[in-house]
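What you see is the complex with one protein chain gone and the rest in place.
So, chain A:
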């Protein structure tokens, strides 16, 4: 018998999509039965109380969590999101309901053994509820009490060789697309660099030292499966410099209908036979392709590597051999001065271990500048707006390049440095008056 009546959220148990309400109830029931005789370290009925408080929020149309919460583990300044219910008498099981961020493996590949181990830990010391995964990438342990935080942390570190993720004004948990592990488009090993930079910058991740949050994301190609361009302050997006590799026989197989376009992604509807002219050549954004006499040609200098032709004919077209990444900076959500996607800083850089060039010529100069100049709670993207892209180029040492802009400025408010102007800025009005009377 459920602890609280939940008529509103009960309606979310119908329909075909997996119901989070049914899953919550299942966990609540499993904790009530406790068939494994677990010594629960937080209230056994916390899932029931979570359902109860959620039902109340459905009724009121308002949240019932108090503002903020500052909890954590010794040694770290982040990793735990404290949360307290604003109706603790009614719902004592969720009076404390802190979230712990647990750092996830790159690409989110798991073994059952690992998942079972973290579940055993969380079943005993937490609510048994999780979020797989948070939008930044972390495994999210959803709901525990303050005294359990150090206990969970100790077990994670000592028994599972596992660390917390990031929160606060610091480097947040980096994440990546699954890259070369199972994608033929990947232009660099996203998982390797994600793992390497996560380890390299552990201090920056665990101890907030920045003006605000900072995120890395790694996409193996411009398809951006982890959305680096929109969701990270420093986005790594794979690309290549040489020719797209064309297998003419496979092109013919696509045209002959032997291979479905887009690997069959549109098979749910009849779009007619594949028409290479209409579906590839004419849709190329730079019109740099042609198909004549049974041969597909691509004019590489005009190709912007948008991925469209490769996406349509993955068995005929492959990314080039000279691979690397473009680095883009400054993406952020709207607060405070408007949403931004990332802007191009490094058109092409090789991505090879130990990634020294990326660390020393990109990441660290950007951090040095932003840590010094960034205002309280100012994202990198906002600092670039405030001080200018030019300033970012100065501090990183990259030369201005037409590829960094979509179009040149249309206003004429151009700043010059004194040493760029013959004679500098120091002028004597009396000298001017010798030639121009008042």
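Assume a contact is a pair of C-beta atoms (placed from the backbone, for glycine too) under 8 Å apart; a residue touches a chain by one contact, two chains touch by 3 or more; residues count from 1.
One rule holds for everything that comes next: contacts and distances are computed from a predicted model.
Trainee: The chain that is not shown, which UniProt protein name from "Transcription attenuation protein MtrB", "TusE/DsrC/DsvC family sulfur relay protein", "Cytochrome ubiquinol oxidase subunit I" or "Monovalent cation/H+ antiporter subunit A" does it carry?
Mentor: For the chain missing from the view, the UniProt record says "TusE/DsrC/DsvC family sulfur relay protein".
Trainee: Among A:208, A:222, A:238 or A:381, which residue is in touch with the absent chain?
Mentor: Of these options, the touching residue for the absent chain is A:208.
Trainee: Out of A:278, A:295, A:350 or A:377, point to the residue that touches the absent chain in the complete complex.
Mentor: Of the listed residues, the one touching the omitted chain is A:377.
Trainee: In terms of residues, what is the contact footprint of the unshown chain on chain A?
Mentor: 66-72, 74-78, 81-82, 84, 96, 146, 167-169, 203, 207-211, 213, 371-372, 376-377
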